[in-house]
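Take a look at this one; I'll ask things after.
Heads up, one of the protein chains got dropped from this complex, but the rest are sitting where they should.
Here the chain labels run A and B in written order, and each chain numbers its own residues starting at 1.
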Amino acid sequence: MNNIQIKDLIKHQKINHSLDRPFYVNDKIFDLDIKNIFSKQWVFVGHTSRIPNIGDYFLFDIGNESMIIIRDKENIIHAHYNVCRHRGSHICLETEGNKKLLLCPYHAWSFNLDGTIKSARLMEEDFNKDEWSLHKCNLKVFEGLIFINLSENPCDFEEFIEPTRKYIEFHELGKAKIAFRKIYPTDGNWKLALDNFHECYHCQPSHPEYCSVHDPEYILSYGAGSGTGPASEKFNKILNEWNEKVKKLGHLTGEYAEKEFNKYSRSAERTPLKKGKFTETKKGKPIAKLMGKFKEYDRGYTSVGTSPFNSLLMCNDFATLFTFIPKSTLQTDVELIWLVHKDAKEGKDYDLSEMIWMWDETTKADKRIIEDNQKGVLSSKYMPGPLSQMEKGLEKFKSWYLKHLELALD
Amino acid sequence: MNNIQIKDLIKHQKINHSLDRPFYVNDKIFDLDIKNIFSKQWVFVGHTSRIPNIGDYFLFDIGNESMIIIRDKENIIHAHYNVCRHRGSHICLETEGNKKLLLCPYHAWSFNLDGTIKSARLMEEDFNKDEWSLHKCNLKVFEGLIFINLSENPCDFEEFIEPTRKYIEFHELGKAKIAFRKIYPTDGNWKLALDNFHECYHCQPSHPEYCSVHDPEYILSYGAGSGTGPASEKFNKILNEWNEKVKKLGHLTGEYAEKEFNKYSRSAERTPLKKGKFTETKKGKPIAKLMGKFKEYDRGYTSVGTSPFNSLLMCNDFATLFTFIPKSTLQTDVELIWLVHKDAKEGKDYDLSEMIWMWDETTKADKRIIEDNQKGVLSSKYMPGPLSQMEKGLEKFKSWYLKHLELALD
Partner (left out) sequence: MNNIQIKDLIKHQKINHSLDRPFYVNDKIFDLDIKNIFSKQWVFVGHTSRIPNIGDYFLFDIGNESMIIIRDKENIIHAHYNVCRHRGSHICLETEGNKKLLLCPYHAWSFNLDGTIKSARLMEEDFNKDEWSLHKCNLKVFEGLIFINLSENPCDFEEFIEPTRKYIEFHELGKAKIAFRKIYPTDGNWKLALDNFHECYHCQPSHPEYCSVHDPEYILSYGAGSGTGPASEKFNKILNEWNEKVKKLGHLTGEYAEKEFNKYSRSAERTPLKKGKFTETKKGKPIAKLMGKFKEYDRGYTSVGTSPFNSLLMCNDFATLFTFIPKSTLQTDVELIWLVHKDAKEGKDYDLSEMIWMWDETTKADKRIIEDNQKGVLSSKYMPGPLSQMEKGLEKFKSWYLKHLELALD
């Protein structure tokens, strides 16, 4: 399939239907996706609390790329490509650890934590150390979230973060720490994983845990974000009443959505949990230290999407962060990080299993669902079906994706 | 390799030699095979006794296709593509089972057992249920055998079954039941598996079990069917004498072969087992209830081929059915089903291990043989070798195959 054929295919996608098979199974389109969609977004890949000390690092791998996310001696965090500038060996071989120096295990070229070269033995006279620093990847830290951008000309970070800034700042994630981290390797195309994440039509049949925590009218109307399902007068009433109360507390309310097509796909909103629930657990009782600027429990739920590849779903006392990492045409890693207040102590201030229960069960179910979806989409008989009233979020994601891909092919 | 190159290659195949390497290793040719050969044949994929009750189903998988073979409320058997019409998820996840309703596990769209849609929640107003039944595959049941045909314009089933009808009917397979079923996954191209099945030149060196049950002169002359080896006066004499006796019993005799090239590749014949053998077991003694219209044991063996992908090898008291399922260029599943009289009881009326012994041992040996053949055919030094007098069946299959492929490329 060449670019002209792909552009033609884009034109033939039907409104309010899922995508045609090639978008979910074709290797050429996958490569275009990585180059034109994933690599142009600011994607968060971790939290600063994972590398609290000088020299702490972890690797972030995508496809054939490996990046060393490391804290240098000035407490600045860098993303270096894990590729020695001499003959190309990986430098860090363990997934995470601490390094005083980035020493290549092959020929012992050494690099400082900031990526500049420290020493290379026995080089020729014309060797200029300054030219052989490690390749760098754009990196920004915002409220403890480590964002990278693989583009040569990344879009402006401040512009990018502006609309979601106050939602994230209210939760003070920069004063949080990782309580748990888990990767769910999923045998499905990244767009099937995101289709799944952008609609809550499947929540009622597939996610009893999710449905036990959230109000049915919320799920119907807001399950995958504001405007992703049919309007619900009942829920609007609940929301309005809750907004009044929360404003009085001086807490944040409101929502954000992109008004017109642009290079970003951001969203944010604050909504109440199901009646009687204070947080997103089985019992719904407060389970950890209050985070951020909350003075007391307001029963609210803050949902933020910074790009299709990241979501932050935040209660008053803990936050669940999602990163979707396309691995290959038919493989996607879904990484979840649970954050709590930096001073909270496991066992004393929070019960880990209770805290991760809902999203762990839900993400395991989604892994299975996406894999069964992929199997069917591989069939010659698969054809895009009509979307329900509860899949408007998927349609929105799909149209954003198609426009991006089309522009990239021009 | 493009179609012109393939047509050219077809023209250069030598009479009485095996095929050139690309036919056994090339992915493009494999895809053409599936599309033009396998998908245009009526292939049996199971027996009705596997799904005796309303709602019983099993899956038949080939390549990326999965089909639900299911018995509906009117006792009609259907083959539905296992692909939800909404977003494409597999509907049935287990290999076999019983369903009251075909409920998609993703978003709970539900389908009746006949494939029509039952319910879909929250669809838009213009949604027309009638347009979204499950995709159907052609299916016919004949004497308990479930045949499917993946073509959009399948050839006429009655015309297809006519010449082998009386042979199958005499054994009354519709009154039989599955005693055992086993799949032999084989790492070789489907044509290497069928080359193996179409000649008995390898029987003497490779299949002591087979040779203990069948007469050496039969193996020489009829091992892979009438006319697949050199004529044997000795066996003709044995056959004539046996025919006389059997006619007197009122049992069926005779044989069928295609007279000229056509879209089918069918064969049938009745021959006697080795002297002293009543059935195809180690001891050769009757081991199960007489099947079909047999009044008494006639020591006969009924061999039927309905297409290259299916064979029925039937004794008086049990039948062994073969299905060859191309999985990928270098992988083929060989599925064997042993049928007995529906009223026969294991342990009382028949001993299972004795019954399956010969074809189980022989098929395990063939799996190994085909895999070693494939390894050699991958070598750059492989070239088609001359066929012996006992490989006329292979030559016949090969020429049928080449003509079909050539016509498809026109």
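Note that in this section a contact is a pair of C-beta atoms (placed from the backbone, for glycine too) under 8 Å apart; a residue touches a chain by one contact, two chains touch by 3 or more.
Just so we're clear, the structure is a prediction, and the values are computed from it rather than from any experiment.
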Option touching the unshown chain, where B:P185, B:P208 or B:P230 are the choices: B:P230
Among B:G276, B:G347 or B:P386, the residue in touch with the chain that has been omitted: B:P386
Residue in contact with the excluded chain [from A:S18, A:T48, A:N82 or A:N196]: A:N82
Sole residue of A:I51, A:A120 or A:I168 that reaches the chain not shown, by the stated touch rule: A:A120
Sites on chain A contacted by the missing partner chain, in the whole complex: 64-66, 81-91, 93, 105-108, 120-124, 127, 132, 135
Touch list for chain B against the chain that is not drawn: 16, 18, 195, 201-202, 204-206, 230, 369, 372-373, 375-382, 385-390
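Keep this in mind: only the chains that are shown with their structure count from here on.
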Intercentroid distance (Cα basis), chain B paired with chain A, Å: 50
